[in-house]
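Structure provided below as structure tokens; questions to follow.
A single protein chain has been omitted from the complex, and every remaining protein chain is retained in its original position.
The block that comes next holds chain A.
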Amino acid sequence: MCASVKYSSRGPALIPRMKTKHRIYYITLFSVVLLGLIATGMFQFWPHSIESSPEWTLDRRSVHDAPLVKLPVSSPIPERGDLSCRMHTCFDVYRCGYNPKNRIKVYIYPLQRFVDEVGVPISSTGLSREYNDLLSAISDSDFYTDDVTRACLFVPSIDVLNQNSLRIRETAQALAMLPRWDKGMNHLLFNMLPGGPPDYNTALDVPRDRALLAGGGFSTWTYRQGYDVSIPVYSPLSAEVDLPEKQPGPRRYFILSSQTAIHREYRTELERLKEENGEALLLLDKCSNLSQGMASARKRCYKGQVYDYPQILQESSFCVVLRGARLGQATLSDVLQAGCVPVIMADSYILPFSEVLDWKRASVVIPEEKLPEMYTILKSIPHRQVEEMQRQARWFWEAYFRSMKAIGLTTLQIINDRIYPYAARTYEEWNNPPVVKWSSVSNPLFLPLIPPRSPGFTAVVLTYDRVESLFRVITEISKVPSLAKLLVVWNNQNKSPPEESLWPKIAVPLRVVRTKENKLSNRFFPFDEIETEAVLAIDDDIIMLTSDELQFGYEVWREFPDRLVGYPGRLHLWDHEMGKWKYESEWTNEVSMVLTGAAFYHKYFNYLYTYKMPGDIKNWVDAHMNCEDIAMNFLVANITGKAPIKVCISYLLACINKFASVFGTMPLKVVEHRADPVLYKDDFPEKLKSFPNIGSL
């Protein structure tokens, strides 16, 4: 397009003389444009560089069109995996470097078909559907880069998911032929079925130098902790069968064994358990006399009775997952999908994603030797815990087992967490199912601290122009012993605050901050001038609080530094029209909010209010000039899960409804108590009380 415009702009200079010339010119121009367009097209299909995108990248093509690569017999074989490899010895971090997003970049080699000198492929299956799904998922994810020079991790397109379909030596040679192989540094291989008959190694037998291995079925002796990643054995049944989530709860059977290849010794043990406990156990096996055409993988039998697999798994509380010749079993995935709690008996097995998943909350791991005690062990687990485990099992499947995509991206995330540990996902993020994430809280001020009294608190007074009342408030507050500083937020842009000499003389520093806009949110701004943890937000018309009451409020806040500590509503409700204090009729026995017309709270909440307030609440408050205190209550309750101390009446329904919709829940907690001094209104000499001057209103 650009090219054609360029030509046409030159055109007119040649045009003037003849009409025929004109026509010829037209034709030339057209051909030029056409050629230009063809060239553009070609340019696009042509590779930019040999490595980054082969010519067939954007076309829909067949796997069989991938270039053929012949492996010379003599091509080098990598060394066997080094068992002492760890991230700091076998992984090149410089490739990942510092990056503000804290995300590793993953490169996928283009597909090639490797054959040996006589043309026999290195793998009997070639690219499998599962591996293709995995690679597409990676290439669709944020981890992907097509720039090999920027990559931190390399994923070969050679499918090694199932060792049985591989020719080991040739596969190793093919790996070594990869252009960036470099002793396997930063290369990641995915393998789900390692080893082969008869002894079934627990890790991929293909020599692979220093490559990381994401393997299904590691034993503790082959797993390089902190280097390899243990992954599940994917069960294609998950895609075939849709098992809807079943509510946790008691099931028809207590223990179910559905595996078909259980060793004789274990089957005998299981049968003994069955004899002892009868109906609670269901031991299924292969069906021997199925009519033709029925998929034997989807049926199980017990004494001639036929059951559908995996549906039958949903009928049991616990499902046995015993090791076979291999440690990793695809059954685990089916069992989790069914929301059945797996009872894993595979000594030395490294559970899938055990680096981040807490399997104790979703499964029961029993040493193989203790198989005879299985029933007793499982019976000792409380019902509620079994339900939790059922929910957790299903959640693990949904998040980490469900598809090759889930498996692949989880693996990359785990490696990512190792490389950028300071940005790693937390235990809660990995392990809490969405319903718990939604309802639980992680209090940012979780440490039980009772801060020392000495730094005192900073009083923040928001004012507009009521100078007289403001000065009274300042004078009153200045009598509070623990006051450290007084901050006046002057919210009036049209009028300057009074001259310095006119302000009341008080013993603590007094600072006036002028704001740029008249916003209610200004009162919750985390001003640098606030140097204490405790903030007393107070309106410029609250003059009813005694010094004792304020000091006591501060003491209460020290014992509950993660809560809002406020005063009863009667102190706030100044009726401007009537010009007097309004004694509200809405006295209730319950507390879920305190108004911030006079309240102590932690400065951190200022920071949260200003920078982390969800949705458009902050703007809503500023626009409506109202409800900032309710917004603050929601914020604190939502993040700490705790009720404020002491209260007032919830009087503005409109805001409550609005905020509840933004937070998605009603985080406010209702309590019926308030804090009083220990000897409050007790029959005791007033002069011996710490806070005699409370509640004298």
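In this text, a contact is a pair of C-beta atoms (placed from the backbone, for glycine too) under 8 Å apart; a residue touches a chain by one contact, two chains touch by 3 or more; residues count from 1.
Keep this in mind: contacts and distances are computed from a predicted model.
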UniProt lists the protein of the undisplayed chain, choosing from "Exosome complex component RRP45", "Exostosin GT47 domain-containing protein", "Phospholipid/glycerol acyltransferase domain-containing protein" or "Large ribosomal subunit protein uL11m", as "Exostosin GT47 domain-containing protein"
Specify the residue from the set A:237, A:306 or A:544 that touches the hidden chain.
A:237
Tell me which of A:117, A:265, A:308 or A:616 is the one touching the absent chain.
A:265
Of A:385, A:475, A:493 or A:518, the residue in touch with the unshown chain:
A:385
Just one of A:603, A:618 or A:658 touches the chain that is missing; which is it?
A:603
